[in-house]
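Note that this complex is displayed minus one protein chain, with the remaining chains in position.
We just call them A, B and C in the order they show up, numbering each chain from 1.
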Amino acid sequence: MIRFNNDYHHGAHPQILEALTNTNTENYCGYGLDPWCEKAVAEIKKYLDCPNAAVHFFVGATQANFTIISAALRPYQSVISAQSGHINVHETGAVEHCGHKIHALPSPDGKLNAAQIAAEAELYRTSGVQEHITKPKLVYLSYPTEYGTLYSKQELEDISTVCKEYDLYLFVDGARLGYGLGSPQCDLTLSDLARLTDAFYCGGTKCGALFGEAAVLTNPALQTDFRSYMKQNGAILAKGWLLGLQFYTLFKDGLYFDITRQADLYALQIKQAFTEKDIPAFIESFTNQQFVVLENQQAEKLAQHYIFEFDHQIDDTHSCVRFCTSWSTKQQEIDALLADIRAL
Amino acid sequence: MIRFNNDYHHGAHPQILEALTNTNTENYCGYGLDPWCEKAVAEIKKYLDCPNAAVHFFVGATQANFTIISAALRPYQSVISAQSGHINVHETGAVEHCGHKIHALPSPDGKLNAAQIAAEAELYRTSGVQEHITKPKLVYLSYPTEYGTLYSKQELEDISTVCKEYDLYLFVDGARLGYGLGSPQCDLTLSDLARLTDAFYCGGTKCGALFGEAAVLTNPALQTDFRSYMKQNGAILAKGWLLGLQFYTLFKDGLYFDITRQADLYALQIKQAFTEKDIPAFIESFTNQQFVVLENQQAEKLAQHYIFEFDHQIDDTHSCVRFCTSWSTKQQEIDALLADIRAL
Amino acid sequence: MIRFNNDYHHGAHPQILEALTNTNTENYCGYGLDPWCEKAVAEIKKYLDCPNAAVHFFVGATQANFTIISAALRPYQSVISAQSGHINVHETGAVEHCGHKIHALPSPDGKLNAAQIAAEAELYRTSGVQEHITKPKLVYLSYPTEYGTLYSKQELEDISTVCKEYDLYLFVDGARLGYGLGSPQCDLTLSDLARLTDAFYCGGTKCGALFGEAAVLTNPALQTDFRSYMKQNGAILAKGWLLGLQFYTLFKDGLYFDITRQADLYALQIKQAFTEKDIPAFIESFTNQQFVVLENQQAEKLAQHYIFEFDHQIDDTHSCVRFCTSWSTKQQEIDALLADIRAL
Partner (left out) sequence: MIRFNNDYHHGAHPQILEALTNTNTENYCGYGLDPWCEKAVAEIKKYLDCPNAAVHFFVGATQANFTIISAALRPYQSVISAQSGHINVHETGAVEHCGHKIHALPSPDGKLNAAQIAAEAELYRTSGVQEHITKPKLVYLSYPTEYGTLYSKQELEDISTVCKEYDLYLFVDGARLGYGLGSPQCDLTLSDLARLTDAFYCGGTKCGALFGEAAVLTNPALQTDFRSYMKQNGAILAKGWLLGLQFYTLFKDGLYFDITRQADLYALQIKQAFTEKDIPAFIESFTNQQFVVLENQQAEKLAQHYIFEFDHQIDDTHSCVRFCTSWSTKQQEIDALLADIRAL
């Protein structure tokens, strides 16, 4: 069985395991106050064009999401998110657990748009009973979204403008950021993200690391005592250098970008194979996640050799399923799948 | 100006003020451990046919809502509510502040139905990733709803059955309970509510008291150490007898039911007057809240003599507005309004 | 039986009940946005010499304490309090429930001193691992304390200076503020409190009102969207004018100060009677609470006619008990007690 079910079913890129092995007899100061974290931060900041950004390393994405969001908000403030946003549907209510309401806006493609955000913020601004409702204060986006879709630079500029107008933080969940930046459709850089957002993170867990997310806080208002929020939420790793070392390895020669770009190319081959068979995309994606609508017998056939993810039932005879490539996907795995798609 | 904007714009029913005055030189034990609270509980329980119910007095409805809900739930459990539910839109995210997600279901008339609830609970039951999503554990209804609509006994029986099937608590917000029970459309009794729900409260603030809500916990699982939850949330009044005395006064001879029934009758006169003028109801209500669709000039005209609540804009020339009667509404106020409606 | 067990065993001062009765047929805007709240704020501010202070009305003291404290703090920040502080021992962990640690400092007389506070704050300032510990950010005092003791103006000046040096908010619980200001030992005014603190409140529940606490936020940093915090915590009373009207009545002609001063004088008579009998004070208090050490048989004798509060066991034959006068205490009650003390 070949796994196309997600992008976190393998360990780490060999270079990362090698780095861990090479340094295993070294000893370091704990809690992320070590040279590897310092070097990793320096490498990441080379891409940001934002000298005052603060970079912090988390073990996982749910932890990063709720720690950053709850550090940014006061108790009566709330989050604007797409209904399909990861924080709204896959994190056991972690944001609400931290005390904050999510305004979950409808979004067929997983994206929010500037007009939606403005409308929601305007509801609060023009309310005659502001103290009876929560105050939207942070917009949560994913890049790419849960459906693999991407914001264009213009769309993100527009959203950023609305956020500034309504005094909203803009926070981008980048658990799959590499696969977004590596897409041929992407017209954004890390420097654009740093300029347009208040905080975002570069996902490692799904992009070649054993684990880890590198959070970038560009807005100084979010930086004060941030490590206190992290520790309180169990988000400072004792052996913090494990995170620094991994991100240093991923960013020092662009490995992060190379391996995710390759995964996107693989995904586009899958996309094309389905298109050629007139198997419709559920949603047009140019990143490593491909959602297609399979007939039941097609799905059963492919399931004999591949693990992929059932997303939802379309009707009695069709389902939407996800094929997901990964930094660990190999050409021969793709070749096999393409052949089997063509043979459907 | 005559107020039809809400049902809490006057002090208290004269009998309540009289009771407060008559006892003002008496002295009592604090924190609700006094004879008036005891007597009030006894009066309320006469209606319940539920000898093991626990009755506790709150000062206000928001406090009652979040205290009861958060006492009932574990951190990963969530609430099912109509989108228009008071907890979802008018309480500054108090339920989320206590850590719980609200599954806000669409409901044009403010009511949930058994099928909706079952579907939401079924999503969890059949989920392959239960630990990634919150577990619905409590259904929040209002009787009457925010739109003044009522559940029939059959509807509530059906909902109660679903709740039992899916191990959900059923909690009824009765901030306006009197106006529900007093409606000609009502086929429920307090004893039905006690039988069909796990908790509900009899609103006092909007039904003749200076302030106060009498919470009835019928499910023993919700009763353990309940006063600890109350105190922690600032919900035990130091001079608790003020609440006991008011509810004793309201319930001992049925005053609670008499004054709210009268307010409903007044509201139905308003309803009929609008109907006769072909001014459409936004929603059919048989309780003290009447939502109608006025043309702008009609609204302006009535606004010269009456305070009523703007609910939302329908289109450029029409708005939905609310006229609300109260235990304190007087026949002459109604007469004046009816005349002015007819004169539109 | 005559009650000396606390200062909240009676309803309200007759003038307050009269005011409620006189306005009962009036109607008002809800949620504290009414003329009586406005007028009450104006009366209170006459004493403050602090034109930018914000005044908000709470129903009870626990609610006021946790709402103000949690609105002031970020999640990783903590509170410095005396071990005997009300928030530390009598509020079911409401402050911790809101997420904040209390640094409970030893204090035999219920007071903190500037040196203690500085030492605690210095521990954080000089810590090499700040992110592993909570950051003290607010000092909680009571005036008078739980033992009836008072801070001198100089003591409060010193504490205020330390708070400014360490960037700590200073918050004074004034549930019994009237009895503090009315004491012959008091050298503080409301204007001093406004100048030296960031927030405090004038207790009404224990000082002549049916219920209510008037919170004064002098630090603008604490004022932003404060009503949102209140509503979220169930602390905005629907019929807010009930609070405004009571505080207007208490403050417009100094009633608040007159009735509490009289209660203090009564307490000092009790104090003197015990002294004359060589019955020792457990702690020297010049306010309405008197803690004395009684022999068991003395306690039993007095308990035949008076309700007073057992505080703690001293040894097999002695207890510390509290006699508490109130705005509602009458001269004849005092006379009876004095005679019985003398007869011990």
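Please note the rule applied: a contact is a pair of C-beta atoms (placed from the backbone, for glycine too) under 8 Å apart; a residue touches a chain by one contact, two chains touch by 3 or more.
Treat the numbers as computed from the prediction; the structure is a model and nothing was measured.
Asker: List the shown chains that the missing chain touches in the full complex.
Answerer: A, B, C
Asker: Quick one: say which of A:L242, A:I283, A:L302 or A:L337 touches the chain that got left out.
Answerer: A:L242
Asker: Touching the left-out chain: which of B:K153, B:R227, B:K252 or B:K301?
Answerer: B:R227
Asker: Which parts of chain C are in contact with the chain that was left out?
Answerer: Residue positions of chain C that touch the missing chain: 75-76, 78, 89-93, 96-102, 129, 131-134.
Asker: Could you pull out which residues of chain B are in touch with the chain that's been left out?
Answerer: Within chain B, the residues that touch the unshown chain are 31, 70-71, 74-76, 130-132, 134-135, 225, 227-232, 236.
Asker: Which residues does chain A use to touch the chain missing from this display?
Answerer: Counting only chain A, the missing chain is touched by 3, 6, 8-12, 14, 17, 20-21, 23-30, 59-64, 66-67, 91-94, 97, 205-206, 210-211, 228, 231-239, 242, 328.
The rule is simple: only the chains that are shown with their structure count from here on.
Asker: Chain with the smallest distance from its CA centroid to the overall CA centroid?
Answerer: That would be chain B.
Asker: Between chain A and chain B, what is the separation of their C-alpha centroids in Å?
Answerer: Each chain's C-alpha centroid was found; their separation is 42 Å.
Asker: As a quick test, compute the distance in whole Å between the mean CA positions of chain A and chain C.
Answerer: 50
Asker: For chain A, which residues are shared contacts with two or more other chains?
Answerer: 75-76, 131-132, 134
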